[in-house]
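Every protein chain but one is kept in place in this view of the complex.
Now for chain A:
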Amino acid sequence: MNIVVLVKQVPDTWSERKLTDADHTLDRESADAVLDEINERAVEEALLLKEAHGGEVTVIAMGPGRATDAIRKALSMGADKAVHVSDDALHGSDVIATAKVLAKAIGTVEGFDLVIAGNEATDGRAGAIPAILAEILGLPQVTQLRKVTVEGTTVKGERETEEGVAHLEASLPAIVSVTEKINEPRYPSFKGIMAAKKKPVTTLTVADLGVDAGEVGLGGAWSGVIEASPKPPRSAGQRIDDEGVGGSKIAEYLVGQKLI
């Protein structure tokens, strides 16, 4: 089974994340960059499926030069090869442009059966890429899964919602997105880390993929950020000493905040 995993390098959620003053895009220099945690789980799921069914795992990432760190992490974990789409023209791309480029990149992987993505990235949090990709590629989508299995040419999954658990299935090839409940990702083994640098990574530009540079990037985006300001610092809060009526005082406060 040939599996494609979409990964993204994001600013570490522990570091201070901000937008640049110049064009309100992500300030990649201000924060430590890591492989998005949800993508570690997507890679893990792909590796589990490969271990069960055989085949090959290809990692695809779109991002600037240093996204190679995130790609290397996925290869260290055990993915076989990678495609890195890197082009200055992509700076500031919205979800539609990103999906168009990723769809072309997926097209370079011959005979793929399954595409696995995280349900949303921790930076942009649009959560729309898997669905848009399915639309562009004309493939079924089985999204927001907490469990994935493949039987023959069918992928089955469980989607947990507040209303209950939906059991979904689709015929391969298909697009799957997974949530943080899917698995616990493995640590890369030292042998894996040492093998990673020998694994093939194909670097492609938008021109290589036959995408018009005018359709992508900040200029081609359908929406833009006009202004951004940091969240005001948290204020000290209000202290209530419980003298038998603490509960009602908390309720009063919540009513005052229009929370209940």
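In this text, contacts are C-beta pairs under 8 Å (C-beta built on N, C-alpha and C of every residue); 3 or more make two chains touch, one makes a residue touch a chain; residues count from 1.
The rule we apply is simple: contacts and distances are computed from a predicted model.
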Hidden chain of the complex, named as in its UniProt record, picked from "Multisubunit sodium/proton antiporter, MrpA subunit (TC 2.A.63.1)", "tRNA N6-adenosine threonylcarbamoyltransferase", "Glutaryl-CoA dehydrogenase" or "Heme exporter protein B": "Glutaryl-CoA dehydrogenase"
Of A:Q9, A:S76 or A:S177, the one touching the omitted chain in the full complex: A:S76
Among A:A166, A:M194 or A:V245, residue touching the chain not depicted: A:M194
Chain A, residues in touch with the chain not shown (by the definition above): 72-73, 76, 187-191, 193-194, 196-197
